[in-house]
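The other protein chains are all here in position, but one chain of the complex has been omitted.
By letter and in written order, the chains are A, B, C, D and E; residue numbering begins at 1 in each of them.
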Amino acid sequence: METNLVVEGLKFMVLGMGIVFAFLGVLILVMNVMSKLIHKYFPEPDPTQAPVVVKGGEDKKKVVAAIFAAIMEDKKSQL
Amino acid sequence: METNLVVEGLKFMVLGMGIVFAFLGVLILVMNVMSKLIHKYFPEPDPTQAPVVVKGGEDKKKVVAAIFAAIMEDKKSQL
Amino acid sequence: METNLVVEGLKFMVLGMGIVFAFLGVLILVMNVMSKLIHKYFPEPDPTQAPVVVKGGEDKKKVVAAIFAAIMEDKKSQL
Amino acid sequence: MKSFIIKLFMALALTLTATSAMASSHEAPLTQQQQASDKNYESKSILTMVSDFLKTTGVVALANPDVPKNISKDKVAMYKFHQSWGRIIMFGIVFLLFWLAIAKGFEPLLLLPIAFGGLLANIPVADIAGPHGFLGVIYQAGLSNELFPIIIFMGVGAMTDFGPLLSNPKTALLGGAAQFGIFGTLVGAVALSQYTDIFNFTLQQSSAISIIGGADGPTSIFIATKLAPELLGAIAVASYSYMAMVPIIQPPIMKALTTDKERRIKMSTLRHVSRMEKLVFPVVVLMLAILFLPDSTPLIGAFMFGNFLKESGVVERLNDTLQNALINITTIFLGLGVGSKLEADKFLVPDTLGILVLGIVAFSVGTAAGVLMAKVMNLFPGTKVNPLIGSAGVSAVPMAARVSNKVGMEYDRTNMLLMHAMGPNVAGVIGSAVAAGVLISIFK
Amino acid sequence: MKSFIIKLFMALALTLTATSAMASSHEAPLTQQQQASDKNYESKSILTMVSDFLKTTGVVALANPDVPKNISKDKVAMYKFHQSWGRIIMFGIVFLLFWLAIAKGFEPLLLLPIAFGGLLANIPVADIAGPHGFLGVIYQAGLSNELFPIIIFMGVGAMTDFGPLLSNPKTALLGGAAQFGIFGTLVGAVALSQYTDIFNFTLQQSSAISIIGGADGPTSIFIATKLAPELLGAIAVASYSYMAMVPIIQPPIMKALTTDKERRIKMSTLRHVSRMEKLVFPVVVLMLAILFLPDSTPLIGAFMFGNFLKESGVVERLNDTLQNALINITTIFLGLGVGSKLEADKFLVPDTLGILVLGIVAFSVGTAAGVLMAKVMNLFPGTKVNPLIGSAGVSAVPMAARVSNKVGMEYDRTNMLLMHAMGPNVAGVIGSAVAAGVLISIFK
Partner (left out) sequence: MKSFIIKLFMALALTLTATSAMASSHEAPLTQQQQASDKNYESKSILTMVSDFLKTTGVVALANPDVPKNISKDKVAMYKFHQSWGRIIMFGIVFLLFWLAIAKGFEPLLLLPIAFGGLLANIPVADIAGPHGFLGVIYQAGLSNELFPIIIFMGVGAMTDFGPLLSNPKTALLGGAAQFGIFGTLVGAVALSQYTDIFNFTLQQSSAISIIGGADGPTSIFIATKLAPELLGAIAVASYSYMAMVPIIQPPIMKALTTDKERRIKMSTLRHVSRMEKLVFPVVVLMLAILFLPDSTPLIGAFMFGNFLKESGVVERLNDTLQNALINITTIFLGLGVGSKLEADKFLVPDTLGILVLGIVAFSVGTAAGVLMAKVMNLFPGTKVNPLIGSAGVSAVPMAARVSNKVGMEYDRTNMLLMHAMGPNVAGVIGSAVAAGVLISIFK
């Protein structure tokens, strides 16, 4: 008895796409639940500024470095 | 019958130096041909400035990125 | 005849702590001798400034390199 | 200074002469060893040496390759072709890849090392891709055990921002639909094998090929190494080439499947995503993968490890190394190792043509499926999705998202789709890893 | 551009079709291979496939694990527990470690990779910590041969400044006394094994556990790999957790053992240490180790190599790479590799509880011994030592020194003990390596 491989492939497709969508579907649900829970139990003190504070230190360093670089650049071209 | 290794070494020398010079000789020829072909078919727009432009481009990008970052920083802290 | 492992452990402790202290004791002696020898035979020109000079050297190198690069850059564009 | 060196030599001479005096008995075996070794060496006249040397040149090896005795008679022609013209054609293909990478900017980070590895692998005589050549050593060290693609996945994870997906979860469906490219092509590959005489891909091979539709380089390499290592070179080259050609392949498909009105749909600004959400997300995805599809966890786990290190915010130096030194080093070796599989006798076979064709089909089907899924989603009530972001579901981060943005702006210059397209884009990576897990699970 | 791609395909098609024409004989074996390969593949109905798939999900594997036939009947319950609840408990422990690392800042550089490795190692079905999983590959590549902890030691050496120790050599004794934590715990572990029925640690295992008292992560991992690899996971987790909890564990002990007057002792400013002293020091320590305890030289040698590269001042680029790219890369892999040993069936055994208890005992005894040693030193004439720096002798660089400083400032805000505590702190690293050498030497 010979296997029709195309049929097998089609079965793979049904199974595979089913699992992909099931996985992502559950993921969507979970994301929504998670977001709600986190916003309820771990609200950011001031959601818009929190990341700024964390990253701020670093970014400022970068800005300083950038300004410094820009100045150096300027100086170089004046040499 | 014993091998005179010194003679063998001398043979290696003749063969080796011959190949080294042959290789580099061909390389010199090819370099000359290549340069001519490239100058003919791929002339640099302004040969003296091209590399400057390339590097400059990058530096400028960095500066732009820095300024952009600085502005974003500003905006974030205003939010 | 059974081995009392606790007694073995105690022996390890005596041996181990003995070696640790012996090692560090010798190390203390050697450190003192070493410091005296070094201060006698390899005195630092001005002990408080030497490390500054070392680091300074590097920074200076960087500055020199930067200036050199700037000049080269300049030269290139003049070619 | 000179006097120092003289003293040094004299001291060494003294020491070593003393040693030497003691060493009389020690030398006997060395001399024997020498004789043994020199016995293998046969004296030749200088003319013989030159002619012997000429025989080992690449010119001769390419023009008139030696045929080993264990090649059966009917395969001699094929063998000779692969060893001579085959290598030369591969050099041409490699130069083409160089040109694509450098002049056209097609994924140079991987195409350049792959192509250079391919160049080295096709050098006659030197056998650089053989078990003792350095390409072979690299392949054994990190590709045969699938370690390099896993490390790349960690680095890519550290570079990925799941914010856009978290702020609009339902776009994950677009990243799911695009995986249709994978499974559709699997069917295509199997059909080709069954109904033509040219191709005879096994189910495993078909699966490995179809992953090209996932538009995800490391996943393709991972799966190819697992299911069909003999096709690794062609699959990797196809995968990265098509990923690089996203800006050429996708727009016509996207435009063909959408109406002008759809292309102008504006999407609302994405909500702010908290740090905690981003921190929990990678763990949540991994837990789901553990519960539903453990076979996908090597890929998803490595990806989420990198992402989690980044989002934790407390191991900045590891995050930085992951995103730079480590991923760069691994990229160089991954590229060279993959290139070692571009040997003529492995690449210049009919299968490669099949892989290239199936690969582009996979890619196109995935793109189309993503766009169509967006249109399906718009049939349901709720905020509308611009179907142009559906194409980003194939992965190819972040290029596919940029294409969505660019095509969108062709129709409405104020319509910024970039961040909206990043959602399906990163969901596509997860989707491909899930699809890969399904295939691994089937063939285990 | 499009026309280019079309031409490219046509050229490839031509080449490959030509190849294909020549390849008729070449394909026969491929087909055979396919048949062989497909023979193993058995066609199933889609329902069977779905049900088969469901059996390979993590949910099923966790809820109802398969028991291999070679498990003897009386161990089935244990086996099932480890495969189901065991894994779930491990997930919980891993989340706890995440929380400690991220929210509490406990040694995140190693606890995060270790914990994530533990999460991956406990995934059912995927066997990521098995010989073919990537955690297993990483473990084999760098932990089974003890290379990774050695590289970490090089990097830590490059980060260490022996200046404070050189300017006040006698504080090295404090770093010696703290090793009492190691040997005291060794006795404790042996006693526990002899007098209880719960624990049965061998002498080797007891020694490996006791090294936790050395408060030195890489040394613990090195010794555990050598003497008791089966306990590696628990020992590494305990070691890094307690190192991280130094600010909680040490202060009560320090306060309990000192008088108010002692805590206010001021120490004189440290003298300047010349560059030459710092350069010679690592070589001197290594030479002493060679003369008196060669078994400690792998650890001390690697440490001093890093330190010597730094102090030489002439290989700044190597020093920089050691302190950054190399130690970061190794940290990632070391953490994942150690995590691979957190599998439920290895970690959820009574021994782990013993290790955790003994570890904290070791730590506390070491802290106490350091403090008491300082008090003993103060019985002798000469400048007095603030006993609060004694606790820094346990290693845990530089946290233990910071704790000394902080506790000191609680009693006199002007009393800066930090640099004074760095002396015993780095001496503690040497002391632990010496103690490790003694244990290696005994069991060789």
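Keep this in mind: a contact is a pair of C-beta atoms (placed from the backbone, for glycine too) under 8 Å apart; a residue touches a chain by one contact, two chains touch by 3 or more.
Every value quoted in this text rests on a predicted model; they were computed, and no experiment measured them.
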item	value
In the full complex, displayed partners of the excluded chain	B, C, D, E
Selected residue (touches chain absent from view) among E:L326, E:V361, E:V407 or E:A436	E:L326
Candidate in contact with the missing chain, chosen from D:M78, D:L112, D:L342 or D:V407	D:L112
Identified contact with the non-displayed chain, of E:L166, E:L348, E:M373 or E:A435	E:L348
Which residue of E:I89, E:L270, E:L372 or E:M409 touches the chain not shown here	E:I89
Chain D residues touching the omitted chain (full complex)	1-2, 5, 8-9, 12-13, 15-17, 19-20, 22-23, 25-27, 30-31, 33-34, 37-38, 41, 49, 53, 56-59, 61-62, 91, 95, 98, 101-102, 105, 108-109, 112-113, 116, 119-120, 123-126, 128, 132-134, 137-138, 324-325, 328-329, 331-332, 336
Residues in chain C touching the chain absent from view	3-5, 7-8, 11, 14-15, 18-19, 79
Interface residues of chain B (partner: the chain not displayed)	4-6, 8-10, 12-13, 15-17, 19-28, 30-32, 34-35, 38-39, 42-44, 47-48, 50-51, 54
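Definition applied: only the chains that are shown with their structure count from here on.
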item	value
Minimal step count in the chain contact network, chain D to chain E	1
Label of the chain whose CA centroid is most distant from the centroid of chain D	C
Pair exhibiting more inter-chain C-beta contacts, A-D or B-D	A-D
Chain whose average C-alpha position is farthest from chain A's own	C
Geometric centre distance via CA averages, chain E-chain B, whole Å	44
Separation of chain B from chain D, taking each centre as the mean of its C-alpha atoms, in whole Å	26
Centre distance in Å when chain A and chain B are each reduced to the mean of their C-alpha atoms	38
For chain C, residues contacting two or more additional chains	73
Shared interface positions of chain E, touching two or more other chains	38, 41, 49, 53
